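In what follows, a single structure is set out as structure tokens and then discussed.
Note that one protein chain is taken out, while the other chains of the complex remain in position.
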Amino acid sequence: MTEFLLATAGVILFTVAVGLVRILGGPGDADRLMAAQLIGTGGIASLLLIAVATGAHGVEDVALGLALLAAFASAAFVNSAAPAENSDVADGR
Amino acid sequence: MTSATLAGLVGAALVGLGLYGLIANPQPLRKILAFNLMGSGVFLVFGIVARKGAAAGLQADPVPQAMVITGIVVAFAASALAVALVLRLFEDTGQATLDPEAWAKPPDGGAGAE
Amino acid sequence: MSVLQALDIGLAFLVFAVAAWTIFAPGAFAATVGYVVYGLLLSLVWIRLFAVDVALTEAAIGSGVTGVLLIGAAARLRATESGAQEKSLSGASRVFAAALCALVALALAAVVLLLPDQGPSLAPQSMQHLAETGLGNPVTAVLIAYRAFDTMLEKVVLVLAVVGVWSLAADRYWGGAPGEVRAELPEPTLAFLAQILAPLGILVGIHVFWVGADAPGGAFQGGAILAAMWIIVMMARLTEAPQTNAVWLRLAIVAGPLVFLAAGVAGAIIAGGFFAYPPGFAKPAILFIEAFMVLSIALALPMLVAGPPRREPPR
Partner (left out) sequence: MSLVVDLFSIVAIGAGVFFFLAGTVGLLRFPDALSRLHALTKADNLGLGLVVLGLLPRAESPLAALKLVAIWALVQLAGASAAQLVGRAVRRKGTAA
């Protein structure tokens, strides 16, 4: 069973790695931000699997912290990039 | 090779990578990233010291772990100060470069002059 | 080769590849997102090293809060990237720098390989006196009891960083609130996210702080999660950043190191040693100090992310 959990963690990390190769290169910033989202979901899944397989204690809190912060990269991007790059905000006011 | 040794080797490689980025990347923000990368490499080397010090029923020596935790917080504080400096430079000169020749001819508009 | 070893090697390659992307990516924004991904992968590595406390810190500060700071900066500095032709190193000095860095990395790698399998350890000593502190988590005991002086100074570093960031304000803004004046409407999605996330996050942050006495967690990690919640609430414009000359804010930021120092001095008087805790009263004292540390961290980190004041203080 342990081996199965570790193998699935490995497969998920592999799919994450393949996805990262595709989207870290862009073309747009939106694609790059998806990389942060992808590693958020896949990273949490493999983190939980590895923790159960290796018997590391207290890992739920780490995953909980990561889950809480999973949307922060996108939020920071939207927050700081919005005024610089769009024009429709100005006339919406 | 144990997983701890592997992590230590990754740490060593990260220090090299970060140092190279610190020297070779001209943009200050990239230098900050590189510096953080270098720092985390050092933390990982600490991590292997902790893991190899597993004893007394613990899976890792707590003393290096505690030092890494303080280190992460201090690294964040330093990065925040560095980012604030770069942004201030950008506000004052309209550019974020460490090249002194570029400052000699500030862009017109004189943004941020008090 | 077992499955675990294969996984470790794959993880190591992934961490290295993402780190290399952060250094060699074509644009600063791409590099910054790479750094956020890298931070999350590092927490996985820390789990593999059985350093769960460190993984928690890395997850909250290394990836989350630093990510907000750097992505914000990268988005704002974007204009400088295309315009200015940065002078980069010549080919020869690049090769020289690469050789130098490879040398440093190889030397470190040699040190790692030469470490004995059972290295020197302070684990027995830290377990031996754990009962006297009343704590169950040796990492917290190291932070707040055995090496309390380090941790206190580290809190001072945070205060100094806040002072440093604030002092970058233009003269007329001194004492004002950080963040640019923006008239545009906040993103409704962001507001929705913050409204749901913040209460849950505050609960998790306090939980992480509280269990830190006996399980992985503690003041740093709990404080960082609380700080992240304040950051998202400010990003969603549900609340504005406070005036930096507000007395409560300044007091709260220095409260952590001040209470810590006061406890150290009190230890010198009552328990016969600087930062000594009176026997039988150690755990309440430690939790008391930690509570103020959480407060200071939860306020200092968002102020560091928010940057120097950008608005004039009200007269």
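Every chain is named by a letter (A, B and C) in the order it is written, and numbering of its residues begins at 1.
The criterion applied here is as follows: contacts are C-beta pairs under 8 Å (C-beta built on N, C-alpha and C of every residue); 3 or more make two chains touch, one makes a residue touch a chain.
Being a predicted model, the structure only gives us computed values, none of them experimental.
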Contact list for the unshown chain, restricted to visible chains: A, C
Sole residue of C:148, C:161, C:193 or C:253 that reaches the chain not shown, by the stated touch rule: C:193
Touching residues on chain A - with respect to the absent chain: 1, 4-5, 8, 11-12, 15-16, 18-19, 22-23, 27-31, 33-34, 37-38, 40-42, 44-45, 48-49, 52, 57, 60-61, 63-64, 67-68, 70-71, 73-75, 77-78, 81-82, 85-86, 88
Absent-chain interface as seen on chain C, which is shown: 187, 189-190, 192-193, 196-197, 200
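Note that in this section only the chains that are shown with their structure count from here on.
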Computed distance of Cα centres, chain C from chain B, in Å: 12
Multi-partner residues of chain C (at least 2 other chains): 4, 48, 50, 65, 76
Per-residue multi-chain contacts in chain B, two or more chains: 59
Touching residues (chain side chain C, partner chain A) in the complex: 2-4, 6-7, 10-11, 14, 17-18, 21, 25, 29-30, 33-34, 36-37, 40-41, 43-44, 47-48, 50, 52, 55-56, 59-60, 63-65, 67-68, 71-72, 75-76, 78-79, 180, 182-185, 187, 190, 193, 197, 200-201, 204, 207-208, 211, 215-217, 221, 225, 228-229, 231-232, 235-236
Chain A residues within the chain C interface of the complex: 3, 6-7, 9-10, 13-14, 16-17, 20, 24-26, 29, 32-33, 35-36, 39-40, 43, 46-47, 50-51, 53-54, 56-59, 61-62, 64-66, 68-69, 71-73, 75-84, 89-90, 92-93
Chain C partner contacts - residues on chain B that touch it in the complex: 1, 3-21, 23-27, 29-30, 32-34, 36-37, 40-41, 43-45, 47-63, 65-70, 72-74, 76-81, 83-88, 90, 94-97, 99, 102, 112, 114
